[in-house]
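Missing here is one protein chain; the remaining ones are kept as they sit in the complex.
Entry: chain A
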Amino acid sequence: MKITGKKSVRPSSKARKTLWILLLGMIGLIAAMALSLRLGTKTFQIETIIQAIFTYNPDITAHQIVMDIRFPRALGAALIGAFLALSGAIMQALTRNPLAEPSLLGVSHGAAFALVLTLAFFPKLSLAGTTAAAMAGAGLTVLFIFSLTARAKGGITPVKLALAGIAIGMFLSSLTSSLGLYFNVAKDMSFWYAGGLAYITWSSLEILSAAGVVGVVIVALLARSLTLLGLGVDVTKGLGINLHIVRILGVLAVLLLTGSSVAVSGAIGFIGLVVPHISRMLVGSDYRLLLPVSALLGSVLLVTADVGARLINPPYETTVGIVTAAIGVPFFLYLVRNEGSRSS
């Protein structure tokens, strides 16, 4: 008689499970995007949407709404959801801290600070201009936090990085609020802070895809090293991985992915923290499987949450971050419960 372990999971079966999850996720994403195109203050028939996409007529209002508002919005939500989830997964691996999320390195706070400065001093700047400013702000903040930590005794450690990140983030966020009030741009800022998917246009999508292409290539190259980091820094180095390069590239990817998302839609919390955990519970800690699953689940979650945000209290939009949490948390808790009963 052959006795096999109760929890035995073959690598091939993990890969097969991942494929299934990706397939289901794709179906979920397509369904969510279809809903996102259909639903809103005005509900359209599927035929209208198909006509709008394939035989676009600029004189029909419905076509305009679908192609100029809802389509970029759905695509943008899908991209941003994926970017935030990927950034969270990278941050959790790099800092070896399960509570790490993209905002931990000051990316969102730095972007917000740069944005308030632009709104105060160059109110007429184009979208590309504000995006560039937000990315620069995010980048400089990350650099500052890293150099501050590197100069401390004993060099960069996850804990020091988190502490410096939180402190600088708080400081910048209070500066942002004060400047917002002083220059009377607080209203624009608070709107941006709450996460605005409503104003995504085709030009925001250009920015997102440009940052996304580079970011995703880096992420793909790092997948193996990020997996190894789960075994500890010493083991990773011992296996011949150059951690300096991994850290620099990882932060660069987070900067591109989160920076562009934050610049386009403001700070959307929660996805970067919880989606990687959900994915880890589903497919394990191999980043070659975890990263695609995280990206897809992040997309599905944000697109769905965005549809919800439009439907809860029409014609007003509920803050998308609240809806993301409302959908994600129960699912997360369900997985935690299941996980607990499985391993006990």
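The rule we apply is simple: a contact is a pair of C-beta atoms (placed from the backbone, for glycine too) under 8 Å apart; a residue touches a chain by one contact, two chains touch by 3 or more; residues count from 1.
Just so it is clear, contacts and distances are computed from a predicted model.
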- Task: Pick, from "sn-glycerol-3-phosphate transport system permease protein UgpE", "Large ribosomal subunit protein bL19", "ABC transporter ATP-binding protein" or "NADH-quinone oxidoreductase subunit L", the protein name that UniProt gives for the chain of this complex that is not shown.
- Result: "ABC transporter ATP-binding protein"
- Task: Using the definition of touch stated at the top, determine which of A:239, A:312 or A:333 touches the missing chain.
- Result: A:239
- Item | Residue among A:228, A:257 or A:323 that touches the chain left out of view | A:228
- Query: If you put the missing chain back, which residues of chain A would it touch?
  - Reply: 4-5, 7-11, 153-154, 220-221, 224, 227-228, 230-232, 234-235, 237-242, 284-286
